[in-house]
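Just one protein chain is left out here, and the rest sit where they should.
Should a chain be cited, it is by its letter among A and B, assigned in written order, with residues numbered from 1 in that chain.
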Amino acid sequence: MRKKVQYTSTGEVVRKKPLSKRIWNHRGYYLMFLPVFLFVLIMYYWPMLGIRFAFFTYKPVGPKTFVGLKHFQSMFIDPLKAPAFWQAFKNTLELSIIKLLITTFASVIVSVFLNEMKNLFAKKTLQTIIYLPHFMSWTVVASIFTLILSKSETGMVNGLLVQWGIIEQSEKIFFLADKGWWRPIYYMVNIWKETGWGTIIFLATLSGINPELYEAADIDGASRLQKIGYVTMPALANTIITVLILNLAKVMNLFESVFVMYNIAVYDVSDVISTYIYRQTFNTFTPDYGFSTAVGLFKSLVGCVLVLVCNYLSKKTRGRGIV
Amino acid sequence: MAKEKASRTQKTTMFDIVNYIVFVVIALIVLIPIWKVLVDSLNQVGVYQFRIYPRNFTLDGYKTIIETSKLYTPFLVSVVSTVLGTLLGLTLATLGGYVLNQTEMPGRNAMAFFLLFTMIFSGGMIPEYLVMKQLGFINHWYILVFKHGINVYNLVLMKNFFEGVPSSLFEAAKIDGCSPMGIFFKIVLPLSKAALASIGLMFAVTVWNDYSTVQIYITDTKQVNFQYKLKTMIMDGDTPTTSYNVSQTTLYNAGIVAAILPFMILYPFLQKYFVKGVNIGAVKE
Partner (left out) sequence: MKKKVLSVLLASAMVLSLAACGGKTDESSASTETSVATSTEASTETSTETAEAAPYELTELKVVVDGTLTATEDNGQAAFVEQWNAAVSEKLGHSITMNITQLDHSSYSDAVGRLIIGGDLPDVMIMSASMFKQYETTGLLWNMADAYDNAEFQSRLTLTSINENLKTADGALYGFAPTYGNGCVTYVKKAWLDAVGLSADDIKTFDDYYNMLLAFHNGDPDGDGVDGNTYGVIAAGYANLGEAPYVNYLPEFWQDGYPAILQDANGVWYDGFTADACKAALKRLRQGYVDGVIDPDTLTASTKIAREKWFSNEQAGSEGAFTYWAGTWYQTLTDNLIKNEVDSELVVLSPIAEIKNTLGGYINREAPVWVIVDDGDGDNSREQAVFDAFIETMLDGDKVQMLWTYGAEGVHWSTAADEFVTNPGTDNEKSYSYEEGTFHLLPSPNDANSIWKKNAMDPALVISPLTNGFKASTELSDSGNVFFTNNCVDAPAGASCETLTNYSADITDAKSAVISAVVIDGVDVDEAIATYYTGVVGTVIEQALTELNSAE
């Protein structure tokens, strides 16, 4: 709708053909889209009919009954549940978005500097090393970091801090139980685990940059850092924005990484919606699937708003959205 | 590209030295926790604390995985489902990404919306479970293939890569009488090796690392994949159940290493396609 006039690659204005003609011309493409269409329809849209359960009581046993907005009421208004829910909502947004921004930032930086590495063997080896953590499940990662960061005698970090005289034996920091430390630690572990993996998409983009651009910059006498700033980064911009916006849709789903790292001492700063819901249903052996569907719907709506806003901003600043 | 780069700047500058040092430090930080897993997997006895080297060296953990059918069967399930899932995923992502790139196609925006909508809204676990049941996918490892067969995130990334293919090539091909399929196979795919390699890898890793699908849809122990098996070994709760010939700790750490290994082997082969990806740029206007 936005673009009224279409151009060919050579810049001539295309005269709009009648719709039927255009559809006919694209028949090959529709055919190619068909398998995708069917797959998405069956695997995604069919289950979506279940969204109606958000307005039902739906337990493994007992009848399904329509309850209207009851689930939303207990989420948003119930005096006992609502404060924890909104706290979890706020934590989800903060943890998730900051995590997304800093891991993406770290991935970009690492990719850019890895790209500058001239020794191909060193480059490949380093690349292989830094993506390894991605293959370790969160359970494993959490158990290792809990060990390293422990306040007990087995905690390596505290041990080193004492040994180097930075803190006294009696001042050992309980990293994972300290409300001030938990979030920085959480971000660091995420950086550790996901940065390397995140570079894959950026490195693939970087390999697509025309070398002539660098040569031209060389002729202009640009320094290495200048070349990064004027050639590399602009080339990455599109990918960065796409990755960021696409990941915004998943922002509300934050669960496992928090679940394995949080504990009762830091609920205030760490509890997210999914962990909150997990605890809500864990104690009931006949969980109400209607309630979890309602929460899921709420999460989707928030994700939807986030994506639309960012897509709008992307259109405003770059002249195009993600698709 | 290696040669071109080398010719671009010959001398090693201060920048390079700092760069190397920083990366060596990063690599070390990354390796410390992995080292713990590796050492524990080679240790005869279970050690909770951090050790630099194994106390009693043993390969029994790995031997047990290779020799116990209850452990290598899940591994094979993982390999097969990952290969098939990646193939299906790549096929659909490239098709979809390519079609979405046809800006003049009527209905394109609706199609894009149709896909993006699924990234945000979903029916939730139980409705999905009921649908999978209707489709007969419950309790079969191939649910891993279908569950990951379509991934809109990767599809959009693929589309972004295709945008880098100069449209003049398409125009030329169209004038030569190439069908959309023809253009796709003869021009787009050969030019997108870096994208295929990296997105293929992303698909492969998603399928490989997935244990929650197994947890939800598979109760038959013969159909589970390796990550799930590994998780049950790690999470093994309060029941003194399965024991193997080696210490539990040794075994599951060996399992963690085994889960990383295929990709450590595979990655160097894929890396060369990232280098070849430069072709896209080479013909870029």
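In this text, a contact is a pair of C-beta atoms (placed from the backbone, for glycine too) under 8 Å apart; a residue touches a chain by one contact, two chains touch by 3 or more.
The shown structure was predicted, so the numbers you read here are calculated from the model rather than taken from an experiment.
Within the full complex, the residue among A:213, A:231, A:265 or A:308 touching the omitted chain is A:265. Annotation: of B:19, B:247 or B:271, B:247 touches the absent chain (contact as defined above). For the chain missing from the display, the contacting residue among B:131, B:194, B:207 or B:259 is B:131, taking the whole complex into account. Although one chain is not displayed, its contacts with chain B can still be listed: residues 43, 45-49, 51, 55-56, 68, 70, 106-107, 109-111, 113-114, 126-127, 129-131, 133-134, 138, 215-216, 219-222, 232, 234-245, 247, 249.
Those residues of chain A that touch the chain absent from the view are 1, 19, 41-42, 45-46, 48-50, 60-64, 79-81, 83-84, 143, 146, 150-154, 174, 176-177, 263-265, 267, 279-287, 289.
In this section, only the chains that are shown with their structure count from here on.
The touching residues of chain B, counted against chain A in their complex, run 1-2, 4-6, 8-9, 12-13, 15-16, 19-20, 22-23, 26-27, 29-34, 36-37, 48-50, 91-92, 95-96, 98-100, 102-107, 109, 111-112, 114-116, 118-128, 130-131, 135, 146-147, 149-150, 152-153, 155-157, 159-161, 164, 166-168, 171, 179-181, 184, 194-195, 197-198, 201-202, 205, 208-209, 211, 227, 230-231, 234-235, 256, 259-260, 263-264, 267-268, 271, 274-278, 280-282, 284. Residue ranges of chain A in contact with chain B, taken from their complex: 1, 6, 8-9, 14, 19, 22-23, 26, 28-30, 32-33, 35-37, 39-40, 42-51, 53, 58, 110, 113-114, 116-118, 120, 122, 124, 126-137, 139-141, 143-145, 147-148, 154, 156, 192, 196-197, 200-201, 203-204, 207-211, 214-215, 218, 224-225, 238-239, 242-243, 246, 249-250, 289, 292-293, 296-297, 300, 303-304, 307, 322-323.
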